[in-house]
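Omission of a single protein chain aside, the complex is shown with its protein chains in their original locations.
Going by the order they are written in, the chains are A, B and C; count residues from 1 in each one.
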Amino acid sequence: MAELTYRDAVARGIAQEMQRDPDVVFLGEDIAKAGGVFKTTVGLLEQFGPLRVRDTPISEQAIMGAAMGAAMTGLKPIAEIMFSDFFAVCFDYLANQFPKSRYMTAGQVKCPLVVRTANGASVRFGAQHSQSVENWVMMIPGLKVVAPSTPRDVVGLMAASVRDPDPVIFFEHKGLYASKGEVPEGEIVDTLGTARIVRPGKNATILALALMAPRALAAAEKLQAEHGIDCEVIDVRSLVPLDMQTILESVGRTSRVFTVEENPRLCGWGGEIVSLIVEEAFFKLDGPPVRITTPHIPLPAAEGLEDLALPSVNRIADTVRKALET
Amino acid sequence: MAELTYRDAVARGIAQEMQRDPDVVFLGEDIAKAGGVFKTTVGLLEQFGPLRVRDTPISEQAIMGAAMGAAMTGLKPIAEIMFSDFFAVCFDYLANQFPKSRYMTAGQVKCPLVVRTANGASVRFGAQHSQSVENWVMMIPGLKVVAPSTPRDVVGLMAASVRDPDPVIFFEHKGLYASKGEVPEGEIVDTLGTARIVRPGKNATILALALMAPRALAAAEKLQAEHGIDCEVIDVRSLVPLDMQTILESVGRTSRVFTVEENPRLCGWGGEIVSLIVEEAFFKLDGPPVRITTPHIPLPAAEGLEDLALPSVNRIADTVRKALET
Amino acid sequence: MATQTQAGKIPARPNDDIGREVRLRMYRTQIEIREAEQRAYDLFLQNLVKGTSHLSLGQEAVAAGFAAAMQPGDLTFCTYRGHAHTLARGASVEKVLGELMGRDNGLLRGKGGSMHLTSVEHGVMGSYAIVGAHIPIACGAAWSAQYKGRKDVTVCFFGDGTTNIGAFHEGLNLAVIWNLPVIFVCENNLYMEYTPIGEVTAVSHPAAGRAGAYGLECPIVDGQDADAVYRAAQAAIEKARAGGGPSLIECETYRYSGHSRADPAKYRPDGELDRWKQRDPIKLYRSRLLELGIGEKALDNIDREARRFVDEATEKCKAAPPPPADILLTDVYADGGSSWRN
Partner (left out) sequence: MATQTQAGKIPARPNDDIGREVRLRMYRTQIEIREAEQRAYDLFLQNLVKGTSHLSLGQEAVAAGFAAAMQPGDLTFCTYRGHAHTLARGASVEKVLGELMGRDNGLLRGKGGSMHLTSVEHGVMGSYAIVGAHIPIACGAAWSAQYKGRKDVTVCFFGDGTTNIGAFHEGLNLAVIWNLPVIFVCENNLYMEYTPIGEVTAVSHPAAGRAGAYGLECPIVDGQDADAVYRAAQAAIEKARAGGGPSLIECETYRYSGHSRADPAKYRPDGELDRWKQRDPIKLYRSRLLELGIGEKALDNIDREARRFVDEATEKCKAAPPPPADILLTDVYADGGSSWRN
C-alpha cells in the first residue's frame, strides 16, 4: 500500500484502464504534453502515445461531440473538461445528446464514455471556476454521476466508470487534489452506486460528497468529542445510481438526517435525497431533515468570503447540534 | 374582457411593454418576419419595426450574449430561445454570465433582460424538443424564473419580467399555446414571486406549474366529485422568487402536500419545495409529501408513450387518493 | 455498388463515368424518397403522423448522390430533415413511416420520432434535432475509424442555417487538425426555418464562404443533379478513405414544402418555388437517363415499384400497433431499464 495524492490517483486510474483496454482513448485541453492544468494526467502521453492521449483546441463542444461519436462506434473515450463550470459551454452534449441517444434510438446507439472534470471551490478561483455542478447532470435522465473523495476511490471509481456501458460524469474535486491517502497496489475496481459509511453512529445521519465528506467526518468527530453526539457519516460517492438502500437503512437507525452540499441551495442533490427520505421513511424520522449548503450566491473569490460561503466543519457541527437540541 | 389564447397573450404582453418603453428590444430566430414558429410574436415587427424586433441567425450564444451586452448598457432586451431544450447550446450565458455579473462586479454591472422560451411536452416533439427545464435555471443563483399557466398570467408576468431589474427566465408552455382565457383590457402588470391558490381546499395541498396547473385542478375536481376529497391547488407561477409563504400557510391548513412536476424526477422544483416544507413545517405534516413527476426518462415521441410519461389528471388523482387513504 | 472513379477527377456530365447501374440506383433512390415523403405529408394531413416532420421533397438528389457513392460500413449523420438520408442508405420505408406514425414497427418503436431516425445496421448513426450538434459527433465517429485503422468514411449532412452555430466551427476545426475521414455536406436550401439564409449570414455562400477558415476548399455543387452530387461525393470519399482528411461540400438545392409540417412557407417570394421546380431533380434525372439511352419502360417500372412499395408500407404501418406501454421505461441505461437507484 502506497500513499498517493488524489491528483496522482487520477493518472493512475486512467493508466490502469488504458493499459487494460486499447479502446480507451483520452482527450482534452492541455492534457497530453502539459500533463493537465492540475497535473492530474502527467505521464499518460509518454505511456500511451499521441494517438491515445490527445490535446484539443479550446472547443468543448468538439471535445464532447468527438467523445460521443467515438463512443458510438467502438471506442471508450475519457474526455476532460478542465473546470466543471465549462459544462455550460457544451451542455447540449451532457443534457441532450449523451443521455438521450440510447433511448431515442430504442437501444440502437450506445454511449460508453467518461467525462472527468475538476469541480468545486476552496481554491479562490471565483464565480466561474469554482462551482459544484453535480446537480446540473444529476437531473438529466441517462447520465451516471460519481464524485470520489479519496485517492483510492478515485482509482476504483474511475475504473468502474470507464468500464460502465453508459455515459458517466466523473467529478474530481479541486480542493482535494493535494490530499493524500493509502491506495493498494494492483488493479482496483470499485462499483458505481455504492455509498460508504465512513463513520458509524446512532444519533443522526450526515450525508456528504467529495470535499464535504472529510468535513462532515471532522464535524462528526467534533460533535462526539465536544457534545457526545454520535453521528453516522455517509460518503454518498455516487449520485446516479444512488445507493438509497444504505441511506434509508442509516436513517432507519438514527431517525435524523442532514445533508452537506457544496452546491448552492436550490435543486441540489440534498433536496432530492431529503425528498426521497421523507417520501419513503417519513414515520421513521424524529425531526426535520436539514440541508447544509452554500448559500444562494455565485462564489466570491476572496478567501475570507469563499471560506464563509462553503459549509465548514464548524457550521456543520453547529447546525447538527442545534437541530438535535431542539 | 376579451378571450385570448395563451399564444396571443405572449404578443400582447410583449407589445404592451415595447409600447411603454422604447428601450425594450426583442430578438430571436424567426420572430420578426415570420411571427415566431409558434406564432407567438405575430404583428410585433409591423408594430415596432425592424430595429426593435430582430431576426437572428441560428446562433443561440450570440442571441444570449447580445441580449446581455445590451442589458448591461441600457436596453431591456427580450430574447427568444425557440425551444427551452436549446438552453443547452447557450447555457453558459444562463449559468455563468447573466446571473453572476452583478455579484462578481460588486454591483457594477446590471443585467435586466428576459429570456422567453417554449417549454414542455404534450405536442409529440420527442426527447430534444419537449423537455421541461425549469430546474436547469432554478438552480442558478442570480436568475428569476416564472412559468405562467393562463393567458392573463402570460401578459401580467411578462410585464413584471420586463420591468424587473434582474435576468428573468420566462417559460411558456407549448401545450398551453392554444388554450384560451379571459384577459382584461388595458395594462396588466403582475408581481413576480406570487403563487396563486386556484382552488381552496382542506384535505391536501397540490402544488403545480404551467401545464400541470390545469391538470392538478382537474384532478382536484375529480377527487372532490368522486371521493369527497377536498384539495387546495396552488399554481406556483414563480419559482424564483418563490412564494413560500402561501405554500407554507396552505400546508399548515391541510397538513399534506403533493407536487406535480412535468420535469423528470431528479432535482426538480418539487424536491426543492418538499425539502423546504419538511425543514420548516415538519411537525405540521400528517404524512409524507409525495412528488408526482415524469419518470427518469428522456421523453418519447409517440403519443401514447408521451401521454403515459407526463403526470395525467388520473395519475394525479389516484396518487393523491392512495396517499391520503394510507 | 458504385463504380469507382479516380479520386479528385470529376469529369463533365453527362458521360459514362458513372455507369448505368449506379445511375439507375440513384434514380430509384430519388423516386423512393419522393414517394415516401409525399406519403408522409399525406399521412400528416390524415392526422396519422403526429408531432412535427421535416420533408426533403426537392432535395432528393443530394441524398441519392451521396448514398450511391458511399460503401457499406460508411456512416451517415443527418438532421431532423433526415428521412431522405435514412431511406437512401437502405432503411425500409415501412420502418421510416412507422416511426413517423408512432407505431411499434417504427425504426425506433416510436420512441424517437421523425426527427431522430436512426438505423445503425445501415450506417445511419442518427438524426439530430439540435442544430449543429452532430457535426462534432460525426468527427468522433471518423476519429474512431482513423484510430482503429478502419476504412470507413463518415458523411455528415446539415443545412445552410447550421453554419452559423458554434458547433459547426468547432467541429470543422477539429476535423482538419486531426485530419479526420469525414465529409461535411451543407444542403443549402436557401432558408433556415423561415428566414432567408442571406439575411443572417456574413458571407453569400454559408459553407463555401467559410471553408477558408479551416484551410479547406469547398466545391459548390448543383444539388438538383444527382450525377454532380455523386461525382463530388466520390471525390471527397476517396480522399477521406485514402487518408487525405476532411472535405466540405455545399450543395445548392431547395425544399418544396415548408420547413416543417406547421409551415405553409408563405415567406417565399412569388415564383421562387416554380423556378426551382423547373429544375426538379427527378425530372432532370429522368431526362438525363432517357438521353443516355435508358428506356422509358425501365424507369416507369421503377416508379411503379416505388409507389407499390410505399403503398404496402403504408398499409403495414396503418395496421401496426402502437408501442406497448412497457417500453416507456426501457433503454435509458445499458442494462435496459431506467433505474437510477437501488
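Note that in this section a residue touches a chain if its C-beta (ideal position, glycine included) is under 8 Å from a C-beta of that chain, and two chains touch if they have at least 3 such contacts.
The model shown is predicted, which means the values in this text are computed figures rather than measured ones.
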Neighbouring displayed chains - absent chain, whole complex: A, B, C
Given A:6, A:26 or A:86, the one touching the chain that is not displayed: A:86
Of B:8, B:92 or B:153, the residue in touch with the unshown chain: B:92
Selected from B:44, B:67 or B:251 as touching the chain missing from the view: B:67
Touch with the omitted chain, as defined above, among A:42, A:189, A:218 or A:301: A:301
Chain B residues that touch the omitted chain in the full complex: 25, 51-52, 54, 56-57, 59-75, 77, 92-93, 96-97, 99, 101-110, 112, 141-142, 144, 164-166, 193, 240-245, 276
Residues belonging to chain A that touch the chain removed from view: 29-30, 33-34, 37, 55-61, 85-86, 88-89, 123-129, 265-266, 295-298, 300-305, 308-309
Residues belonging to chain C that touch the chain removed from view: 164-170, 172-173, 176-177, 199-203, 209-210, 212-216
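Everything below uses one rule, namely that only the chains that are shown with their structure count from here on.
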Farthest-lying chain, centroid of Cα atoms versus that of chain C: A
Approximate Å spacing (C-alpha centroids) for the pair chain A, chain B: 30
Chain B and chain C, separation of their C-alpha mean positions in angstrom: 36
Where chain A touches two or more other chains at once, by residue number: 92, 96, 99, 103-104, 141-142, 240
Per-residue multi-chain contacts in chain C, two or more chains: 108-109, 111-112, 116, 128, 130, 133, 166-167, 327, 332, 338-340
